[in-house]
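For reference, the structure I am asking about is given below.
Note that one protein chain is taken out, while the other chains of the complex remain in position.
Up next is subunit A:
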Amino acid sequence: MSTPVKTDPSPAAPSEASNRVSLGLSNRLLARPEIGALVAAIVIFIFFLIVAPAFRSAPAFFTVLYQASTIGIVAVGVGMLMIGGEFDLSAGVLVTTAGLFNAMFCYQLGINLWVGAILSLVLCLCIGFLNGYLVMRTGIPSFLITLGTFFILQGVNLGVTKLVTGSVSSPNINQMAGYDSLNWIFAAEFEIGSITLNITVIWWLLFVLLSAYVLQRTKIGNWIYAVGGNAASARAVGVPVTAVKIGLFMTVAFLGWFTGMHYLYNFNVLQAGNGVGNEFLYIIAAVVGGTLLTGGYGNAIGVALGAFIFGMTSLCIVYAGWDPNWFRAFLGVMLLLAVMVNLYVKKLSTTRKVG
């Protein structure tokens, strides 16, 4: 690579700008993508503490965390992908594809579940690669490409499952070799006093931390923001735009596989029609968490808060004894509010010159 050229400070350079100000704390906070989500999460949390007495216990809180993790793990990837300026509508059904493939492949051949799990991972990464490759190669918006993949996978999930098992659910795999270890990795439950901690919560937090680290502290994170913010400029300064974007689609696919493994080893049987509609939950978690739909802005903590808000409302509506159908309406309102808050925060953080 090139070596830097250095120069002495030119004598005319001012040592300090007369108009240099340090931004106030409130403005610094406002410029952070996750602030809207944090405020929303706290408000909703307090609201449900008041209206849903069943929510006021540690076990209920951990159930909420589990619920959040089932969406939150894929949302980590979807959030990064959206920061990189792309969409993935196929992530929801890919989760089901991953589990179905693992179950049916091993059941039919009577082999160790680990073989199927690893092949399933390879399959998912290939699908993610294909999504990314097609988007970059054709220049067609990822919204359309992954809408195509979404329908293909949805059809294949149902079609192949019916062909193989004669029904729309996968065979039960809990007696097969490799089940115990896989069940532990993807679906272990730890009883700590009165609470039940599902291992997916731990995995979720680890993925969130890793994503936060990658986005803020590594050059790949820098590239992700750049390809989402301005792909042409990023390419001009040497950012490998195509590789970054394909890598992001593959990250989503990896996390989709991971969640698929959880569902399979948690329930032992999967319904082939599952997962449809979840792609929107991932996107909503990301947007509620402050990710800009147009790319280049957002962060991992925000996306995690978005998933937490999802877990909290979907369960607390039940805890409060309301009709669960209200959940969708609530989600829609959250989404609209979030989009407006995001726009406002973005405007503040990019036009503000003086604190």
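Methods note: contacts are C-beta pairs under 8 Å (C-beta built on N, C-alpha and C of every residue); 3 or more make two chains touch, one makes a residue touch a chain; residues count from 1.
What we mean here is this: contacts and distances are computed from a predicted model.
Chemist: If you had to name the missing chain as UniProt does, which of "L-serine deaminase", "Carbon monoxide dehydrogenase", "Cytochrome b" or "Simple sugar transport system ATP-binding protein" would it be?
Modeler: Its record in UniProt gives the absent chain the protein name "Simple sugar transport system ATP-binding protein".
Chemist: Per the definition of touch given earlier, which of A:93, A:212, A:239 or A:252 contacts the omitted chain?
Modeler: A:239
Chemist: Consider the whole complex, including the chain that is not shown, and state which of A:35, A:147 or A:214 touches that chain.
Modeler: A:214
Chemist: Among A:36, A:99 or A:296, exactly one should touch the missing chain; which is it?
Modeler: Reading the full complex, the residue touching the unseen chain is A:296.
Chemist: Among A:73, A:226 or A:331, choose the residue that contacts the chain missing from this document, as touch is defined above.
Modeler: Within the whole complex, the residue contacting the unshown chain is A:226.
Chemist: Just checking the interface: what residues of subunit A touch the absent partner chain?
Modeler: So the residues of subunit A touching the missing chain come out as 1-10, 12-17, 19-23, 31, 213-214, 217-220, 222-223, 225-226, 229-230, 232-240, 292, 296-297, 346, 349-354.
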